[in-house]
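See below for the structure under consideration.
Only a single protein chain was left out; the remaining protein chains are all shown in position.
Naming follows writing order (A and B), and every chain is counted from residue 1.
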Amino acid sequence: MSAETLQVLADVGKGKSTRGVLRVIILALIAGASIASRLFSVILDPWFNFRATKYLVANGFYNFWDWFDDRTWHPLGRVTGGTLYPGLMVTSGAIWHALRALTIPVDIRNVCVLLAPAFSGLTAIAAYLLTNEMTTYNSAGLLAALFMGIAPGYISRSVAGSYDNEAIAIFLLVFTFYLWIKALKQGSMLWGALCALFYGYMVASWGGYAFITCLLPLHAFVLILMGRYSTRLYVSYTTWYALGTLASMQIPFVGFLPVKTSEHMPALGIFGFLQLLAFLDYVRSAIPSRQFQTFLWLFAGGIFVLSLAALVIATSAGVIAPWSGRFYSLWDTGYAKIHIPIIASVSEHQPTAWPAFFFDLNLLIFVFPVGVYLCFQELADEHVFIIVYAVFGSYFAGVMVRLMLTLTPVVCVAGAIAISTILNNYLVAKTPTEEDQQAAEAAEKKGTKSGLKSATKPVVGIYSLWSKSLMVASMAVYLLIFVMHCTWVTSNAYSSPSVVLASRMPDGSQHIIDDYREAYQWLRQNTKEDAKIMSWWDYGYQIGGMADRPTLVDNNTWNNTHIATVGKAMSSREEVSYPIMRQHEVDYVLVVFGGLLGYSGDDINKFLWMVRIAEGIWPDEVSERAFFTPRGEYRVDGEATETMKNSLMYKMSYYNFNNLTLEEAFTSENWIIRIYKVKDLDNVGRDHISAAAFEKGLKKKKATKKRGPRVLRVD
Amino acid sequence: MRWLPAFLTASLAFAGGSLAAKKTSEERFNSFHAKSIASSSAAPIKLSDPSYRELTSQPRDYTAAVVLTAMDSRFNCQLCREFQPEWDLLARSWVKGDKAGESRVLFGTLDFADGREIFMSLGLQTAPVLLLFPPTVGPHAVANPEPLRYDFSNGPQIAEVVHTWIARHLPDRPHPPLTASYVAWPYILPIIQSRNIWAALTLISILLFTSGHMYNHIRKVPYVASDGKGGISYFASGFQSQYGLETQIVAALYGLLSLAGISLAIKVPRIRDAKTQGVAVLAWGGIFYFTYAFLLSVFRGKNPGYPFRLPPFV
Partner (left out) sequence: MKTSAVFSALLSLLSLASAASSDKGSSKSTLPSTFKPPQVFKNANLVHVISVEKNYVKENINVVVENIDKKAQDEYYLPFTADQISRLGGVEVKDRKDTIAGPFVAENVEFDPESDTQYLRIRLPKPLAPGAQQTLGISYYILKAYSPLPAAIKQEEQQFLTYTFSAYVPSVYTTSKQKTEVKFPSGNIPDYTKIPGSGDIKEFPQKQGSKLTYGPFDEKPAGAYEPIRVRFEFNRPVTHVARLERDIEVSHWGGNVAFEERYTLYHRGANLSSLFNRVKWQQSQYYQQGATHALKELKFPLRVGSVDPYYTDVIGNVSTSRFRSNKREASLEIKPRYPVFGGWKYPFTIGWNSDAKNFLRKTASGGFVLNVPFLEGPKQNEGVEYEQVEVRVILPEGAENVKYVTSIPTQSISSADVEIHKTFLDTIGRTALVIKARNLVDDFRDRELVVSYDYPLSASLRKPFIVFSSTIAFFVAVWLVGNIELKFASAPVSKK
């Protein structure tokens, strides 16, 4: 196993420089392995980021900043430049330009595809650096780098082609933490400023920057509570906060949020609190009066309570925005489902069941507490950080599957500390002698200052060779299982991008179901340039990118009402849906149907969310209850409710739908994507429903239903 | 007024001290010790010329640690000001941790303003100076009665370092640890400051979260379910679902594994007896192995395609 070899190699290279070279080589190999392990598949996803990058590369930075995208959110459009995190696109754009300058004119697409693996290599190195700050064992850093490189929890978001913000954000997260620890340990403004710089980069890259914004103040606060206030803390924190906040405010999407919203308030509060402490500290050193000091501490506490009260008042008065819904739902876990169904409807916002933890981290998930416990042994400032991070990281990961990503670094670091401690104890040739024993005995009488019960006795060492070899061998087996597990998970679960479904044929060969791209390519080639496509928002980015057609809603879920409108159109009867589609100039409707293949990620399975979201806006017109049978079941078969059977979505999915307002335009090979064309008005300007009703001799009785301006198109 | 009695005692003691210089070592210790434990902020004892002489006079059966400092802003002694709170913290924690005076250590501070003569007589040009006067009589007596001088040449010193230094020179005596807080919560404090308790809390919460407790909380999953044959099904089928009991079992497995890991990493190397150690390695290693193997088999139940297993759970 690698850890063994590391140790052996470290023993071979006794010289300092030899070890240094070995470390660099091993680190480079780990980075290489972490890149290689991510190349199982290469399909770009999400396409929106790729599209934005292409726009950036084609039109330059300033145009990108002002980009108004009229091909999404029809007819509203989206101020894209001001509503995205530009870090990812700017990074790949910069790499692209740099490579061109080096006369390597690679396609921007290849830069985008390989960005995540390349950055995962950097993440491994950052994990190495961070771990080295925690412990004196060199093997711990290398192990952490290895874990970080191959842990499935991180691979899941960084395979080749996974071109999302997380691709670079995790590196930035780990590296910012490393710089923070470095700054805190040295009390250095330089490191603090570097930390702020990378924090700014992180803010520009991922909405998850709030994790740093909350974790660093929390760490500082815990240190203060422990009586660990020091000038080092003051210097590093204030440097980071002042510069980091300024940097973050440069991003248009963030703007003044750092001084206006609640999730940024802890950082501001601790900043103020530190000023107060520094002031008191100065006073205390200048006037060494005991009574006065007591008074001052009371004073400091009073100020803290007062400012907290002021914060609460300011929040309730509306000066400071309350917790944003997405963030708040992490604390009040029932909140999202009731108030913001869009957030709750995303599968990666679901809580995490235990198999997911084991799946993503395997061995590390229970070695992780061991490492955290070891941090209590020494309990220096940086160990407090790991402890705080561990508790909060695991809480967040438990609440949301997606946040497994922020937990993974600390698990790797703590796990590496634990495993390297074990290996360092058992992987030494030296056997304790009589003298060691006596020295230990003597030391024990003196007592040590370690506060941990289990660590009160001094270390003696391991006596017998067989226990050493047993432990080392079993650790090697466990680590081997871990590596195999990671490979298996990566190749099986995380390397099939959502747009391609891979299945195994009975003979073991791989069968690729490529329906999504088939349909998108058809749309792209065989419909009008500006044909508007209505679909559920999950497919918005893909349609915008792969099919290059305007969409009504997409994965940037900024306008709930618009999404609810689509939800309403999907969940209502045709008579209601048709005017909605006409109003929004919809040309085609795209649905995902998994019935033929037994594919569970289809629209019928997401349908309840559409209903719920629509119900949130039009409670009178859409009712979730009506989609459940009297027995409270959600049925899509013959026993489905009437409302269900009449809904547009159900008809498009199940019926051989050849009716009045829509006609089938394309169905992909395995029926996963079905595209319907919205029929135009007939020659006299009637829609098909009223025309059919007229022909049947019925009166037009639905005139009252069509309120609002109807956009008539003259073709 | 809490401080009033202490103040009175102190002033009385000073008066007494100057008059009755012939008090025995035992008496001197008792009076100074009483002074320092009188209030939470009485230690270290603020000394003056006469009390300094009394404290350091021989013979003594106690140790005296005295800082000679210059706090007056005239001297602009940055080091003095930085060290003073550390020294106060050290003295207070020590005194608080050793109310009975078993360690037989007294802490004092002599400011230049109060003890100009002493500074002169010692020929001190710099401040601060930390002097440690060893006992000359009694069980801890040392041969050389001269005070040990602490080296400030490395810049300001934090309380921990000085504490270690003092502790090093006081073998065979209790060394009350440093306590960070200035507020005396004699009962809550040990709990709040106990690393063991915090470590336990941290580990328990981590184990809770990583075994899917939040999922139970949000999804309101059933505790157990029937398997349809009258029995109880402990593990929900399917990768995305779980039962309450199931997560508790998993948390227990994780906890057992972590405990084994901690024992192997920390406890076992500290066992002095070779035979006991061998048994411990075997026991914890075995527990780790079998629990892990069992966990893998449980996971395979949840995810039938999972290929890895360890005997005996195949």
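Definition applied: contacts are C-beta pairs under 8 Å (C-beta built on N, C-alpha and C of every residue); 3 or more make two chains touch, one makes a residue touch a chain.
Given the structure is predicted, the values throughout are model-derived calculations rather than measurements.
Participant: Would you indicate which residue among A:D164, A:E378, A:D436 or A:D514 is in contact with the undisplayed chain?
Facilitator: A:D514
Participant: Using the document's definition of touch, tell me which of A:W522, A:W558, A:F628 or A:Y654 contacts the absent chain.
Facilitator: Going through A:W522, A:W558, A:F628 or A:Y654 one by one, A:W522 is the residue touching the chain not shown.
Participant: Considering the complete complex, identify which of A:G60, A:P75 or A:P105 is in touch with the unshown chain.
Facilitator: Of these options, the touching residue for the absent chain is A:P105.
Participant: Take the complete complex as the reference. Which residues in chain A touch the chain that isn't displayed?
Facilitator: Output for chain A: 42-44, 102-105, 186-188, 190-191, 231, 500, 512, 514, 517-522, 524-526, 546, 656, 663-669, 671, 677.
Quick note on the criterion: only the chains that are shown with their structure count from here on.
Participant: Could you state the distance in Å from the CA-based centre of chain A to that of chain B?
Facilitator: Roughly 39 Å separates the two chain centres.
Participant: For chain A, which residues count as touching chain B in their complex?
Facilitator: So the residues of chain A touching chain B come out as 226-228, 284-286, 288, 290-291, 293-294, 297, 333-334, 351-359, 363, 365-370, 372-374, 376-377, 379, 387, 390-391, 394-395, 397-399, 418, 421-422, 425, 437, 440-441, 446-447, 449, 451-455, 457-464, 466-467, 470-471, 474, 478, 481, 484-485, 488, 492.
Participant: Tell me, which parts of chain B touch chain A in their complex?
Facilitator: Of all residues in chain B, those touching chain A are 3, 41, 71, 73, 81-82, 84-85, 88, 164, 171, 175, 177, 180-183, 193-196, 198-199, 202-203, 205-207, 209-215, 217-219, 239-242, 246-247, 250, 253-255, 257-258, 261-272, 274, 277-278, 281-282, 285, 288-289, 292, 295, 299, 302-303, 305-308, 310.
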